[in-house]
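Since the structure comes first, as structure tokens, the remarks are kept for the end.
Rest of the complex left out; these chains stay put.
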Amino acid sequence: MNQWLKSLKTDTPQEGFELAIKLSQKGVEYTQPSEEIRKKLRPKYSKNADSLILASQVVAINFQTVAAANNYWRDSYKA
Amino acid sequence: MNQWLKSLKTDTPQEGFELAIKLSQKGVEYTQPSEEIRKKLRPKYSKNADSLILASQVVAINFQTVAAANNYWRDSYKA
Amino acid sequence: MNQWLKSLKTDTPQEGFELAIKLSQKGVEYTQPSEEIRKKLRPKYSKNADSLILASQVVAINFQTVAAANNYWRDSYKA
Amino acid sequence: MNQWLKSLKTDTPQEGFELAIKLSQKGVEYTQPSEEIRKKLRPKYSKNADSLILASQVVAINFQTVAAANNYWRDSYKA
């Protein structure tokens, strides 16, 4: 796969959260590489509350990693 | 998406918990951006015990992150 | 919401575990604020083994946070 | 509830694992205090593979807490 992840560092917590979303999507992509199939699945699971909560859970786990990597953006608080 | 997360710092543990709830909701929003669809799903999953427990689990994971970012509000204990 | 969480500090591990239970319940409450609806759900999920195990999992995650916040009550061991 | 958790300290990793099992069971007990009902549920979920895996997951999460509290029993390795 092409390079898609250069660093876990982000400037802000929100960018960190968005990186966590990207990591979560990539976890799906590696298991199902076909964009066509993934697109077909989207309409269904994106209207299923439990799937959405489960997806939010994966984001939360990846956000833990990104937040730790950025030392919780504590240094930017001082600025 | 507009800026919605400036910092993981909160003044109190309870505000930290409420930030964890916001992070959990945002994890859903990024996957299903339509507010209309999310509102339609709400009446059903909010009356399903397993969905509620699952939602509480996402909050718990995000609260771990927020609590660590705030050093568990240990410094405020001294005040 | 009224103040319900002043601190993550507890005197003993057991009180910490009970705080973890409270946090888990609050995660549900924020998603379903109606006490009436929550009470209706209780008889069913509290007799479903998988729901109970899932609830115990949320408690376990919150207990990780509370235990870390209390430095695992190591200082009280010395007393 | 009577005192059931005095400390997270254990002498050995195996005792720590067994404490993690106890914590997992207590997470269920607080949600369903009736021993009678819990006993009725047991025959079914203890023969369901997914329930057993889920239970093992709760134990794993609690074991993370107990292991950290004991500094992974590193000091006993030196003995």
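We call the chains A, B, C and D, going by the order they appear; numbering starts again at 1 in every chain.
Please note the rule applied: a residue touches a chain if its C-beta (ideal position, glycine included) is under 8 Å from a C-beta of that chain, and two chains touch if they have at least 3 such contacts.
This is a predicted model, so every value here is computed, not measured.
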Task: Since every chain is the same sequence and 4 are placed, give me the total copy number for this complex.
output: 6
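In this section, only the chains that are shown with their structure count from here on.
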Message: Averaging over Cα atoms per chain, report the distance between chain C and chain D in Å.
response: 15
Field: Euclidean distance of C-alpha centroids - chain A vs chain D, Å
entry: 31
Task: For chain C, write out the residues touching at least two other chains, lowest number first.
output: 48, 50, 54-55, 57, 61, 64, 68
- prompt: Does the chain-touch network form a line, ring, star, complete graph or other?
  reply: line
- prompt: Hey, which residues of chain C end up touching chain D in the complex?
  reply: 12-14, 17-18, 21, 46-50, 52-57, 59-61, 63-64, 67-68, 72-74, 77
Query: Which part of chain D faces chain C closely enough to touch in the complex?
result: 1, 3-9, 23-28, 30-32, 37-38, 41-42, 44-45, 48, 50-51, 54-55, 57-58, 61-62, 64-65, 68-69
